[in-house]
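Report on the structure given below.
A single protein chain has been omitted; all remaining protein chains appear in their positions.
Letters are used for the chains, namely A, B, C, D and E, taken in the order the chains are written, and counting of residues starts over at 1 for each.
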Amino acid sequence: MYTVCVRNHFMIAHSFRGKVFGPAQRLHGATYVVDLELRRPELDADGVVVDIGLASTTLAEVLSELNYRNLDEQDGFSGKNTTTEFLAREVFDRMAQRIAAGHLGETARSLSALRVTLHESHVAWASYEGALPTSAGA
Amino acid sequence: MYTVCVRNHFMIAHSFRGKVFGPAQRLHGATYVVDLELRRPELDADGVVVDIGLASTTLAEVLSELNYRNLDEQDGFSGKNTTTEFLAREVFDRMAQRIAAGHLGETARSLSALRVTLHESHVAWASYEGALPTSAGA
Amino acid sequence: MYTVCVRNHFMIAHSFRGKVFGPAQRLHGATYVVDLELRRPELDADGVVVDIGLASTTLAEVLSELNYRNLDEQDGFSGKNTTTEFLAREVFDRMAQRIAAGHLGETARSLSALRVTLHESHVAWASYEGALPTSAGA
Amino acid sequence: MYTVCVRNHFMIAHSFRGKVFGPAQRLHGATYVVDLELRRPELDADGVVVDIGLASTTLAEVLSELNYRNLDEQDGFSGKNTTTEFLAREVFDRMAQRIAAGHLGETARSLSALRVTLHESHVAWASYEGALPTSAGA
Amino acid sequence: MYTVCVRNHFMIAHSFRGKVFGPAQRLHGATYVVDLELRRPELDADGVVVDIGLASTTLAEVLSELNYRNLDEQDGFSGKNTTTEFLAREVFDRMAQRIAAGHLGETARSLSALRVTLHESHVAWASYEGALPTSAGA
Partner (left out) sequence: MYTVCVRNHFMIAHSFRGKVFGPAQRLHGATYVVDLELRRPELDADGVVVDIGLASTTLAEVLSELNYRNLDEQDGFSGKNTTTEFLAREVFDRMAQRIAAGHLGETARSLSALRVTLHESHVAWASYEGALPTSAGA
């Protein structure tokens, strides 16, 4: 299995609901350094897993929807704890959608899996990985 | 699959038996920077993989049993080479036990897998990963 | 010159005023990974620059005053842009005060300089360094 | 499953063919920081995954075949794009061959899998992982 | 003294002349991860060392003049060894020129010093630092 990974980051404010979060129930924020891993069993005709330029651009677009925002006030997140693991899944879903829509090119439709890792500090990170919805029919 | 990872470290002395170890047969030591990864397929009601506070505290407890010690003189390690990979398994087993005993909370009993990575320098690391003994019955 | 460095982090929300900040004028947040460097020309009788335990504990105390907070609502920061470089100076000043007050022990009063670096992402950091106010009289 | 990883690097020149590569169609170069991961389900009699000395030496040998070279002029690469993912597979295959030939010792023949990761910058890496050809008969 | 640092990278081919370089006399290449540090004793009215957006954009421009090229064929480098330390100075000079020309804004003219670090692998880097030519008259 081949994997290609590109890195970027975004910076948000948010707060959590639930005793388990202790002082993180207050409004605070985070820098998330994001690793997007794209996987497939064989290289395409150019010898790549994916057009890394398109992958980077699309990741930047997805992160710009979240970047420099207070997630407590974003539609779609109301009543949810935007934890690191939750946001890893969110980035995963938004990337998977765009891959299915052809934003990463035609051959990217045969990508078999993605992993999205969000590093929140030098001592903690979370990730979500899964098969791509589109790969079942590939 | 979701993963959450927390990092800590411990510092020990030890020596190895066997020609394969060369000068490492002498009493020496190491800093092990430890990454504990906890995995499960779905988030709990709070939107997390695990109570990261409890995970960190419990990892610190497990490492404190090893930290600042000469492993050659520890019960349970006699006659064994406490290599990086051996110690990764040791930390795995001690964490798995405490998860089964409820130290990370009730919902942590449904964690499906752990991975423990020990970084011994900027050019070498070892890890042990496996399904959690308790997850079979979950 | 000897330097000892300890690392910790804090996570805050804030917003900036001024066109130069672009989208960062919106309420957002950051994780700051903090490196505190302590300097002196000679080691003390124990062979150390400073009691690293006290240095770590005191840094954690200073950071806990900022951690998990919206800096826009903190006294002392009103009307100020809490940029990375500004916060590096803030942590510097709070550490310098505590060193002068003896929180790091008597011999720490002869520390000659501090540097505080705040890493805000994998592609940006800022620092403030200076002689310690107390070292003039040392 | 146990994993042991050793790190090294090599520095090459090359160029790519295909519009997808944009300015990278020009002759340029890269430093590849290489992580070689070796996996097996149980430790050997010495308590290790593999003789880490032999693993490091063999990896250095494999990389020296590529290091300080213009890959456009190397036999075996003509007409191919020596992308990061392609080179990860190349290092994988050369290591797998040597493991099968006994260069890492007899017990290394029971290694179950390898992963080779090539870091090309602070924002991009690629890897190839697979079961070892020799493990089928093990 | 305040410092702000931004990171980027470039990838080039080159070769060296002189026995001291051993196999690096052959055409090969490198990824250079670049840290640009900008220094000044006081913050400006916005609370920053420099407009970090302009600093990043200008660094990207400077690196694009070198990126994806064979330095052996670039004007200005003929007969010179484009070592890591030489290139650190080159990036320093090109940034200093643009700062003097106002590319980083008016207040950037009072920056007192720059440091440019080029990381060539996980085990080697080089840097050049100096006062800014323009700061003498500031």
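Just so we're on the same page, contacts are C-beta pairs under 8 Å (C-beta built on N, C-alpha and C of every residue); 3 or more make two chains touch, one makes a residue touch a chain.
Everything numeric here is computed off the predicted structure, so don't read it as measured data.
Peer 1: Under the stated touch rule, tell me which residues of chain C contact the chain that is not displayed.
Peer 2: Residue positions of chain C that touch the missing chain: 1-8, 43, 46-49, 51-53.
Peer 1: Considering the entire assembly, which residues of chain E contact the chain that has been omitted?
Peer 2: 16, 18, 20-22, 80-86, 88-89, 122-130
Peer 1: For chain B, which residues lie in contact with the unshown chain of the complex?
Peer 2: 7, 9, 11-14, 23-24, 26-33, 67-70, 120-123
We adopt the following convention: only the chains that are shown with their structure count from here on.
Peer 1: Half is the threshold here, strictly exceeded: which of B-D, D-E or A-C has more than half of its contact pairs identical to A-B by residue number?
Peer 2: B-D
Peer 1: To lay chain C over its twin chain D by CA atoms, how big a turn is needed, in degrees to the nearest 5?
Peer 2: That pair's rotation angle lands at 180 degrees.
Peer 1: Between chain A and chain E, what is the separation of their C-alpha centroids in Å?
Peer 2: Each chain's C-alpha centroid was found; their separation is 32 Å.
Peer 1: In whole angstrom, what separates the CA-based centres of chain A and chain D?
Peer 2: 27
Peer 1: Please set out, as single numbers or ranges, the residues of chain B touching at least two other chains.
Peer 2: Touching at least two other chains: 122-123.
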